[in-house]
Structures are given as C-alpha cells and as structure tokens.
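In this view, the complex is presented without one of its protein chains, the others remaining in place.
Our next item is chain A:
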C-alpha cells in the first residue's frame, strides 16, 4: 500500500485495475461552455478508467454534469471547450479531427439515448435505420440487411425480416428502444454509452431492456457506461459506480462498497432517499436544498451547504479525490489522506 505519497505527480483519481488493459481512459476532462471571458465550468477535472467489458454507472442529479460528460466523450457539442484527455483504444479523442470522430461514433463507440420515441427518423423504415451505420461504412445492402436482421433477432425483435419494413410509429416504446440499441450495436462497437436508456420507459419495459442490455453486453464482452439517476438500475446492472455532484466526481466505488458502505455524505444521502421494500421507514429521507448552478458554486466543497456533516474546512477548500477507507475513491474532507494526519 503506497498511501504515504500524497503529492505524487501521478496522483490516482480513479479506480482502475492495473491488471486489465484500459479501453477508455478519461483524464482531467474539463468542460466549459459560455464565452471565453465568462466561462461556465460544467465539468471539472473528471477522470474515469474503463477496461474492456467493464460496466460502469455514472450517477448524479439533473445538472450534475453526467450527461454532458457522456456527450463530450463522443464530442457531440462543438460549442463546448474540452481540455484534458480522452484515450480510447490508444488514441486521444480530443486530438482527432471532426472527420475522424465520425469514424469513431457508431463504429467504435455506440450511444443510446433516453427517448426512444424521438430517436428514430419517422420517414425511414426500421431496417434502413438499423442498417445505416453499416451503409455509411460502405457495407453493401444485402450484407447490411443480413446483419441488421441478426442483430434485431438477437435483441428479441420477433419476425425481424418483416418488421424491418415497418416505420417507427408502428413500434411500441420498448420495441423502439430495442431498435435504437440495435443501431448502436450493429457495427460491433467495444463501448456503449447509454444515457438514461430506460428513463422514458414504463417499469416493466425498463426491466426488459435492462435484462437485454445485460445479456448482450455479457455475450459480446461489451463495455457499458450507463448514465442514470436511478440507483435501482445501477445495483442490478453495473460493477462500478461513479457519483457526480455539481460537475465533479465525488465518489467512485464498486457497487457492493457503494451500497453497503457509502463513503461520501452525498452518496449516503442518495441511498437513504431510495425507497426500499425490505425496510420500514416512517417517511422518505431527502437531501435538503438543491444542487448549485454551475456559475454560482459555493466556495470549498460544492456540497457543503447541503451536507449535515460539513465543517469549516469544507467551506474553504475543495476536497481532492483520495482513496476511501472501504475501497474506492472519495472527494470529502471527512476522509483525509492517511499520510496527512500523521
């Protein structure tokens, strides 16, 4: 255990498994919007490592920067200024040209959005849309059709050959999400970013889609970055969880650690706010207050006005990510680095 080196230049800010080769390595990703003179810092020095086949959840409230982070990995918003590095498969995505990014999107990294109702072009048949990523890559129509049919069947679309000729309005929400998933999977990417893939679906369909994603990602050895605010989804699906608050990663741990021994007071609060069927609580606990606007964060830890355990240091200094006592990483002054105390 090498915990005495506090100020080492390569301070670890993410949980990584040194034995596995990394697929995606985000380092100090900072995302700014607005004008150069008065920038709005949406995400501050975000780091995350993912190995092939890893399943990681990024959780946080609305406005915590989780979606912005996911979108920026794909470089979807040209107006945002991105600094840091996003190494994927040996190349820094931030250094690629827009043209090279077109080759990454859909082909190496797939993405699934929240709203399956709006995610399909109403004027194109399901088949044409599922085939599109292959067609733009130059695959001929017959081959693309064959692969579209097989991926739709893999995702449980019955009678795929016929249904490929249908239009989106003839599909239900759950079916559409399968189609959207098929579009993301058809080029055989090694990473899927799922931005709240089940939020717009009803609970029964949510469960179906998650089971399906679970099965497919296991079979294909697919890495999944799941963006969600639904901790129930997290527990059943992922191996590791990163918690974001006001643009920063404040907590990262394996699912077991996070649920059994949450380190950050914010994570503790989030977990208390989840209704559980095996506990009788007189009323649900909430975290008082609301997350700050990115242009108006409090000094020190951004969570301090809402934190029941905050003390003076919290109001003065932003806590850095440090190893948590139960494993994982946490950015909280309650857990000073082991070396600092001595």
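Note that in this section contacts are C-beta pairs under 8 Å (C-beta built on N, C-alpha and C of every residue); 3 or more make two chains touch, one makes a residue touch a chain; residues count from 1.
We take it that contacts and distances are computed from a predicted model.
**Student:** Which listed name, "Na(+)/H(+) antiporter subunit F1", "RNA polymerase sigma factor", "ABC transporter permease" or "Nicotinate dehydrogenase subunit B", is the one UniProt assigns to the chain that has been left out?
**Tutor:** From the listed options "Na(+)/H(+) antiporter subunit F1", "RNA polymerase sigma factor", "ABC transporter permease" or "Nicotinate dehydrogenase subunit B", the omitted chain resolves to "ABC transporter permease".
**Student:** Looking at the full complex, which residue from A:27, A:81, A:107 or A:315 touches the chain that isn't shown here?
**Tutor:** A:107
**Student:** Quick one: say which of A:28, A:121 or A:159 touches the chain that got left out.
**Tutor:** Selected residue, touching the omitted chain: A:121.
**Student:** Give the residue, chosen from A:32, A:54 or A:132, that touches the chain omitted from the document.
**Tutor:** Result: among the candidates, A:132 touches the missing chain.
**Student:** Extract the touching residues of chain A with respect to the undisplayed chain.
**Tutor:** Answer for chain A: residues 74, 76, 78, 102-107, 110-111, 113, 115, 117-124, 132-133, 136-137, 167-169, 180, 183-184, 187 touch the chain left out.
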